[in-house]
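As you look at this complex, bear in mind that one protein chain is not there, while each of the others sits in place.
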């Protein structure tokens, strides 16, 4: 039996549903010694900014029970460096590239989108809406459904590329955000980003991270991710790239059953840098052994009794 | 050296900062074979309701990475059963008892509070504000700072007992909730409750829990709890009972350093039902070995450089 | 109820994926009754987090031993297979309510399938010790999975066996037929069942028809095992409608006619 693993997410054809989670796979070069990025369904790169930014002071990472807390802070060497250093190597990759971006203002999101679209090689753009620095009133922009709608709408007008909106999970109303980005014209949703968290060092009696707080990722947040994906799947029609703690093919299938059309691997890349090909192999075997000839049949299947 | 472990939380004198997390310690009887409840600083009992309620259909619990997902649903046999069966045994305990309550309406909270106050034996009342069924507009009541303020204010008027408000963590603005309950007259804050989550069973391809979604507790949520406690400590003056995944004395100290004046043990009671006396012993030893003669000196110490 | 660090006396595979574990834990053994269970902590770290419930298979009180038979189904039981003689094992027990042998009972039937046979073996032993005659109706995938067979033979129990493969697969009959056959002339005083809902339903039907007081041992996902979390409930038919009861506290043994799910066909 040949199993169909190809999926179409936000208009992007992927040869399988495994993609990378932004910020855990650099710009596609770091894991090349272990496996070619071409085995993946798509590569989602580290979020870039228009202007250089140093990121947060170290320590930037801390370990947690079944999890990782990071406060990297989206360092960026800015647009010129991106075009000069990363783009030529990204162009070499024979896999859909989705570039993640963040702006300090709405205009920056639009500007970056226009420039990226002009480069001509991207399969899609992912809007990182979890930037805590971009505020609308008292609220961080990514938390405000109206602002998020406005942002997506404006970016949408600036590009024909598939647009993914990456939502923050640190809200009581992720469904509201999802509806907003769909209304704004997003072609898909990426979720979940990291959950606000912190670690304290008993020895120093101080926060571990230079930034005090950070974002929790890894297996610890998987149940939270599954819940939010489940809810969003029920509320919108655009496809979801699910993530949050997947470490094996079972996790990937759970995300798919909950409603994800593709699944991003994040923290697991640090734990087992060969995770992607391993999971892919196991996934194929599972489908075969269970007589499922199209992975698309499983998308959201847990909603149907 | 004699170490001072006594703390005063919301006017309640506790001989040490270890208390139980509501819903994980029943009504103080279940662990008696292992240690007397009197070793604890206080006992927080399972949330009760005014009227009988069956709770959620099973399965009600699922395991998660370093965590537990529960969808118990606050079953209750109602007021009469409570007074007949639980109260006589609770009266026997020589330890401060804090009764947790939930209402279907604001009036029910007030009614329960009045009745509990009349019973005369309680050290305090904890308002469980995470009941997803009680809605104010589209929002669950516990998420709306204004409603929470109103609720606490009304309950405040109904009792002289110390009032603790137990906040939901499933919000972007836990600080807003904390400020509201302080303004409404709460004497202390209990946090965090469980984080919305779910589990999917790959075998059945269905949600594991009868209720579909539930709440995540245990070590997995510790970094989230520390973060929220840290933030709330900076924003309010009333004391915090911290909880969320503590399993050993180090965790307990981290909560205290983040700003908790007492720490509740929840899920760990299931993992190691003798956790309380073990942690208490380790805590005393740590303080001694580190020359700290009053645990109160550590409360919030991570905020001070 | 005690929480003790027991010492593993033996842990070995009986048949494919079926393990026999003996732990020395005198405090628990001294009070344990057939049908009760213990919560075992399989890992010392946080993964997996929760304890695992296992029924007592046999209780060797004079040795201070508890015996379990467990089926490897997931991570927890997998880790348990790595425990070797001499290792320490954190046990909580005895927990729950065991089987009730009623005063005056002289003849019983035990009805078990697969791993569900485990909690019935200690009962058979206790019954024979009291001079009660025991008929055993056991089924499993394969003959090796018929737990405690030799022991039941030694005890002189009547045996009605069925397996899907191998030795006892020929006479493929329903347990109901077996029950009818064995108790055609004289009904048993009590039946005890564990292993599947279908089996429970068969016993319920038989018991209602023939007026037998029967019990079933149930499983439900557990967090605490000691009644604190109200996580392990099953639906019970009570006077005033259905209500939830805790499998770990009011169970795992219930009277069959109480158990709501046996009525849901």
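The letters A, B and C name the chains in turn, as written, and every chain counts its residues from 1.
Operating definition for what follows: contacts are C-beta pairs under 8 Å (C-beta built on N, C-alpha and C of every residue); 3 or more make two chains touch, one makes a residue touch a chain.
Computed from a predicted model, the values in this text were never measured in an experiment.
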item	value
Visible contact partners (per top-of-document touch definition) of the missing chain	A, B, C
Omitted-chain contact residue, chosen from A:100, A:140, A:170 or A:269	A:269
Sole residue of C:45, C:74 or C:158 that reaches the chain not shown, by the stated touch rule	C:45
Those residues of chain B which, in the complete complex, touch the missing chain	65-66
Residue numbers in chain C that touch the chain omitted from display	45-47
For chain A, residues in touch with the removed chain	23-26, 30-31, 33-34, 46, 54-55, 58-68, 70, 72, 75, 218-219, 247, 267, 269-274
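Convention: only the chains that are shown with their structure count from here on.
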item	value
Chain closest to the assembly centre - both centres taken as Cα means	B
Length of the line joining the C-alpha centres of chain A and chain C, rounded to whole Å	47
Chain A and chain B, separation of their C-alpha mean positions in angstrom	34
Cα-centroid distance, chain B relative to chain C, in whole angstrom	36
Overlap residues in chain A, where contacts from two or more other chains coincide	65-66
Multi-chain contact sites of chain C, meaning residues that touch two or more partners	46-47
